[in-house]
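Would you mind keeping the following structure in view while I ask a few things?
What follows is chain A.
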Amino acid sequence: MNPLQKVVEKTGWPRLIIGLFLLSLFIIAPFAGVKISTSLNDTLVRFGMNGILVLAMVPMIHSGCGLNFGLPLGIIAGLLGGTLSMQLGATGPMSFFIAILLATPFAVIFGWGYGALLNRVKGGEMMIATYVGFSSVAFMCIMWLLLPYNNPTMIWGYGGTGLRTTISVEGYYLHALSDFLAIRIGDFVFPTGMILFVLLLNFLVWVFMRTRTGTAMTAVGSNPVFAKASGVNIDRTRTISVILSTWLGAIGILVYQQSFGFIQLYMGPFYMAFPAVAAILIGGASVNKASILNVLIGAFLFQGILTMTPSVMNSLIQTDMSEVIRIIVSNGMIIYALTRVKKGAK
Partner candidate 1 sequence: MKRIIIRSAALLLLLLLALFFFYTGKGHTILLDNKTVTLGGTEYAAVNMLEVRVDRGEEREVLKRDRIKEDVVGQGHKITVTYLDKGVEKVVEEKFRIKTGQAMYLISLPGLIGGAEGWIEPFDVEP
Partner candidate 2 sequence: MSQNAPLLEMRNVTKDFFGNVVLKDVSFSIERGEILGLVGENGAGKTTLMKILFGMTVIQDTGGYGGEILLEGKPVSYKSPLEALDDGIGMVHQEFSLLPGFTATENILLNRESTNYNFMTELFGDRMRTLDRAEMKTRAEKAIEKVGVKLDENTPVSEMPVGHKQFTEIARELEKENVKLLVLDEPTAVLTESEAEILLKSMRKLSEEGIAIIFISHRLQEIIEITDKTLVLRDGRIIQETPTDQTDIEEIAQAMVGREIHAEGDRAEVRTFNAPHLIVNNLWVDMPGETVRNISLEINKGEIFGIGGLAGQGKLGIPNGIMGLYPAGGEVRIDGKTIPLNNPREALDASMAFVSEDRRDVGLLLDEPIDWNISFTGMQMQKRFLKPVLGGLFRLRDDKAIEDIANHYIEALEIKCMSPRQKAKELSGGNQQKVCLAKAFVVEPDILFVSEPTRGIDVGAKKIVLDTLKEYNREKGTTIIIISSELEELRSISDRIAIVDEGRISGILPASEPSKAFGLLMLGKVDSKGDSK
């Protein structure tokens, strides 16, 4: 095998193609009249927004629960935290941390229940996770209407009850992280705080994976029987991983919102799992193996494509095909991963 083949093998064709595609977009961009600085800025911002949502895939993949299609559950915990923080009247950057604090118990409870469920359906996790995510979003649609929120910035203006579909977080935690130590060079803004926060959480997960429990998690995912024979409580370890994933999902959405500026309720979280799943797969993870590096690379590549394609394509052929490309790339990636599972193992 020559070295080139080796590189290809190691990176995997899809990741290579997507990487080269992104690279070519960056090269074409100046000729197509797209400003590199804004593109790079957008890519960075979106990387920061989505980084933790992608990270939320890692613990569950590690413990063998598969891709976390049930991410919406974590997102809902985050939404509850965010809305409650606003409801309680917290403002400014403080409200962000209160939101995280409030989201945590929800994430733990949801994650615990979700984990308990997944332990009862071993082998069929992914499909069930998808539908658990969907149904919980649909259930929360009802709850957003019924829960007695009364902060006027959040509820329907014309005297109705229930929360709005989009709530602005301006005055609350808008850019709570993004503006922290932000570096401005012309129109290029580096969202230092957010990137640091993303890196910090990635680091924490990396550290966690090195503890005894984290090591057990990897073993459970790699070979549950081995782990059991070594005295690891499989169900408990899996549940911990699901709780962790759910909690990361909750924080992920709050980080997303503080940059995006809005809380999207109702059907908003519905399809949010798919980009995150696709991103980590593009980063080189598989259905049962993932690393922090996969998260960082994946989030960057995927978000890079999402930002670059529309702008470059638009100026090249005056057509916005980004949506179609996003659908094909992300779902194609997931299919690729699903059809390749269990090669080598067993």
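Some observations on this one:
Following the convention adopted for this analysis, a residue touches a chain if its C-beta (ideal position, glycine included) is under 8 Å from a C-beta of that chain, and two chains touch if they have at least 3 such contacts; residues count from 1.
The candidates came about this way: all candidates are chains of the complex that A comes from, given by their letters.
Owing to the predicted nature of the structure, the values given are computational and were not obtained by experimental measurement.
When you check 1 or 2 against chain A in this complex, the one that touches it is 2.
By the touch rule above, chain A contacts candidate 2 in their complex via residues 207, 210-212, 215-216, 218-219, 222-223, 225-226, 228-233, 289, 344-346.
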